[in-house]
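The other protein chains are all here in position, but one chain of the complex has been omitted.
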Amino acid sequence: MTMNTQGRPTAPASVSISAIDTVSGSRGLLQHEDLLFEIGTPETTGVDLPKPKGVKSRLGGVVRKAETGLAGLSEPQAVRHYIRLSQKNYAIDLGLFPLGSCTMKHNPRLNEKMARLPGFADIHPLQPQATVQGALELIDELATWLKTLTGMPFVAMSPKAGAHGELCGMLAIRQALIARGEGGTRKRVLVPESAHGTNPATAVQCGFIVDEIKANARGRVDMDDLKSKLVRSDDIAGIMLTNPNTCGLFETDIKAIADLIHAAGGYFYCDGANFNAIVGRVRPGDLGVDAMHINLHKTFSTPHGGGGPGSGPTVLSEALAPYAPVPFVIRDEDGFYRLVEQTEGAAKDSFGRMVAFHGQMGMFVRALTYMLSHGADGLKQVAEDAVLNANYVQARLKHVMTPAFEGFCMHEALFSDAFTADGIETIDIAKALIDEGYHPMTMYFPLVVHGAMLIEPTETESKAELDRFCDALESIARRAAQGDETLKGAPYLAPAKRLDETRAARKPVLKWTAPDTARVAAE
Amino acid sequence: MRYLPLTPNDRASMLATIGAASAEDFYTDVPEAGRLKAKIAGLPDHQGELAVERHMTKLAAKNRAASAGPFFVGAGAYQHHVPASVDMIIQRSEFLTTYTPYQPEIAQGTLQTMFEFQTQVAALTAMDVANASMYDGSTACAEAALMAARVTKRKKVILSGGLHPHYAAATRLLCEAQGLTVVHLPISIDGEGALAGAADGETACVIGQSPNVFGTVTDLSGVANAAHEKGALLVSVFTEVVSLGLVTPPGEMGADIAAGEGQSIGNGLNFGGPYVGLFACKDKLVRQMPGRLCGETVDADGHRGFVLTLSTREQHIRRDKATSNICTNSGLCALAFTAHMTLLGGKGLKQLAELNHEAACELADALGGVKGVEILTPRFFNEFAFRTPVDAEAVLAMLDEAGVVGGVRASRLFPDGHMGDVIIAAATECTTADDIAAYVAALKEIV
Partner (left out) sequence: MTTYYTKDHEWIRVEGDTGTVGITTYAAGQLGDVVYVELPESGAKFARGDDFAVVESVKAASDVYAPVSGSVLEVNAALTDAPETVNAAAEGEAWFVRLKLSDASELSGLMDEAAYAAFCEGH
C-alpha cells in the first residue's frame, strides 16, 4: 500500500480552555465592529458624483460655516460595516420571536418586492393626481379591505403608526364633542390600568384627563369599577380599551361596556394592537366600537424594521367619520380617484391634518399584498392559528410556569413570576432564553401582573418550532423554580453581556465625539 | 396557504394537548352578536404569488414614476439617487425583521446604527444631541412646538409664513389639542425674517423654515436672538436635508430645536411615506425631548455597548406624563439614512449639495429666460417659486402632456393664498440638462 501522510488532520482535537481572548476582539463569525466614525474619514466616500461646475451661488451668503466632519466609507467598507452589525441582531428570520403584544410574524418577501415597484416607490406625494391613479386606487382598495374586515364605515389612512392612530381616533372624539358643544366639559377618558402606555399618553396629548379603571380577577375590566366611574357621566369623553386586551384575553363584557359608555354620552376607542387574534372572525363594528387603529406592522405583516416604520390606519364609526383627518381618497362617479386635501367640502367637519402627505404608502403596498395573498379565508385561518399556537404554548408550560389567568387565552399567553424561587426574576428567565437562541418574551408588561411574561408565538410558527421553544423555556422555568443562580448571569452566549443601563442614564453619551475633542472638553 | 406552517394533523394534535375541541372554543368569550360563523363576505379568497404580483403590477403601472422622465416636484419630498447598497443593507433580515431593541444583548446591530444615526443628525444640524427619529418632518415639527411649550411653560407658538403648510397644519392640530395658541404669520415667500418681531413674553417658540416651502434660504440668527431676548425658543425646520451640506444649519443660527425631514438621504419618494423625521436639540433640553434615544454604556465584561436610554421620558414608563405618545418611529428609514450618509461622508454630502444647488440655478436661469416667467424666490438651494403668465394648474397639465412633471402649484398648498399663477419647482442631482431643456421647450409652447 502507499501511505500518504501529507495533509490536514480531519478529526477535531480536544483542547479545553474556559475562555478565549482574541487579538481582534472578534469571536469567530461574530466580528468586532467599531463605530463608522472610528473606521472612516470625512474624505472617504462610497459614491461617485460628478464635479460641480462652479456655478455662481444663489444662496445669498446663507452658507454653512463649519464642515460636518462626518466620516464616510467606501462601498466595500460600508457594506461590511453594516453586515457585521446586522449579525449582532436577533430577527424573526432567524427564529421564533415571542414578544407579546408586538406580533412578530413572518414578513413575506413578496411584500418587499411589490413595495419596490417604481410605480409605488418612485412617485411623489404632490404629483398631479392624474399621474398617480394607481396609487390612489391602491389606497382605496386597502381601505375597502380594512372597512370590510372591521365592519366599520370609514377609515383614516394617514396615521403613521399605532400611537399616531390612537391620536387620530382620540382627536376625532375630541372634535365630535366640540361639535356637540361639549368639548369644554367632557374631558375624562377611562383607561384600564392594564393599558399600553401609549393610551394614557395619547389621551393627555389630546387634552383629556385619564381616569384608570381596575382589572378584575379574570384579567378583564372590572365592571363594578367601571360603573362607579360612570356615576357622574356629564364629563365623560370616552373609554380607551384594548381588545383582545394586553393580558391576551377577549373582553367578555365588551358589548356592555360599549353600551354603558354610549349611554354616558361618550365614545368607545378600541386599541386594535391585537386585532391579529380576531381578524376574519370578529368585526369590531359589531361590538359598538367608534374608533380603532390597526397596526399594519402587526396584523398585516409589514416588517418592524428595528423600530418602525409602522402604519396605523384608523377605522371610524358613522358618528366619528365626519371628523376624520385630511387627506383621504374618494372615487368620483366617473371612476377618477380624488384626494380631499383641504378641510372643506366633503371634509368640512374634519379635525384637520395630522401629517404631511397621505400616510405610509410603502406599508400600504405591503399590507395589501399580504391581504390578497391570504384572502378572506386565509385571514380567518391566520387568527385561528395565532390563537391555537398561543394556547398550545400555554398548555405546554402551565405545569411549570404560573398562568396569570385561568382558561384559554387569545393570541398570547401570559404568565406571572409566582413560580420562581426567591432571587430569580423574570429578567433572568428572559435572558436565559437568549442563550437558548430565542428572543425573550415581553417582560414586566402588562403592569397588572407581577413579573409578567407575555408570550406571543404568532401563526407563522410550525408545531416543531413551538415544541423546541417550549422545551427550552420549560427547562429554564424549572431552573428558575429551583433557584439556579447561574440564571442571573445570562446571557452567556450573546454578542454582548448584560448592559449597564444605570450608567447609560446617569451620564448620557448620546453621540460619538472625536477622542481629542473629548479630551479637551474634559480638561 | 404558504405563510401558515401548521398542518391539519398539527392542529388536531395541538387541540388535543390543549384540551379543546376546535378553534371555536377559544372564541367563546366573544359575545354571540360579534361571532362570525363564516368567512367575511365581499373579499376574495387567497391567491398565489403570481396572481398577487399581477394585480399589484397593474396598479403600479397606472402611476407615472419620477424617474420616467423630466421631473421637478419638491415641496417637502425630493427625488434623489439612492446607492444600490443602501437597499441591500436595509433588506438584510437582521435589520428588516427585528423589533425595537428592547433586549440590547441581541440588538447591538440596531443600537449601534441608532447611535451612528444620532451622531450624524447632530452633526448635520450642528446641534448637541439628536433622537433616534420621528415619523416624518411634519410630526417632528409639531412635537418640537409641544416640547418648546414644556420647556418654557408658555402657551403661544408662532409659525412663519414660509413654513410648509402641511407642517403648519400638523403643528396647529397638536398644539390646539393641548390648549396652546397658534399664531400663523401671513404666507410669504421671503417671510422668515418677520419672526424676529413676532415673539413676546408669552411666546414658547417661533418656528421658521430654511430653505422654506418656497425654497427661500434664510439666516435665522436674528430671529433666534430676538426670540431668546423674550425667553422664547427658536425651532428651525427643514424639509430638504441635503441642503445642510451647504446651507447654514440650525445650530449655527442659534436654534434650540431642529426638526426636519430626512427622506432625501437614503429613502425613496414612496408617495409620501414612510419617511424619517429628524429631531435635534440643545443638550440642556434633552430630558424634554420626545422619542427614543440610544446611549453608550458597557456590558458586564466591560465592553462598549449601546442601550435605549432616558426612557423615563417615554409613554411606556411615564404614561400620562410622557413627553409624547410616540412609540414605533422610523427605525428602518433611519438606517437607510445612516447607510446612505455613511456612503456620502461629509465631503460627499457637500458635493451632493453643490450639485443640487447648481441644477436649481441652471433651471432658474433657463425658466427665467422664458417670456413672462418671473423667479420669485430671492435666495434658494434646490427649489424655488416662479410666476407664470397663465394659470399654474393649466400650465402643469399641459407640461404633463409634454411628458414633463413641472412642479407643484402653490395653490394646491395654499388654496387661499392667491397664488394661482405660482409654481414651486425643484431640481436635484437627478436633473439632467436634457430635462431642463425639455421643461423650457414645453413651457415656451404654453406661455
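In order of appearance the chains are A and B, and numbering begins at 1 in each one.
The rule we apply is simple: a contact is a pair of C-beta atoms (placed from the backbone, for glycine too) under 8 Å apart; a residue touches a chain by one contact, two chains touch by 3 or more.
Predicted, not measured: the structure shown is a model, and the values here were computed from it.
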item	value
Residue touching the undisplayed chain, where the options are B:2, B:287 or B:418	B:287
Hidden-chain contact residue, picked from the options B:17, B:225 or B:312	B:312
Chain not shown, touching residues in chain B	287, 311-312, 317-318, 321
Absent-chain interface as seen on chain A, which is shown	501-502, 505-506
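Quick note on the criterion: only the chains that are shown with their structure count from here on.
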item	value
Centre-to-centre distance between chain B and chain A (centres being mean Cα positions), rounded to whole Å	19
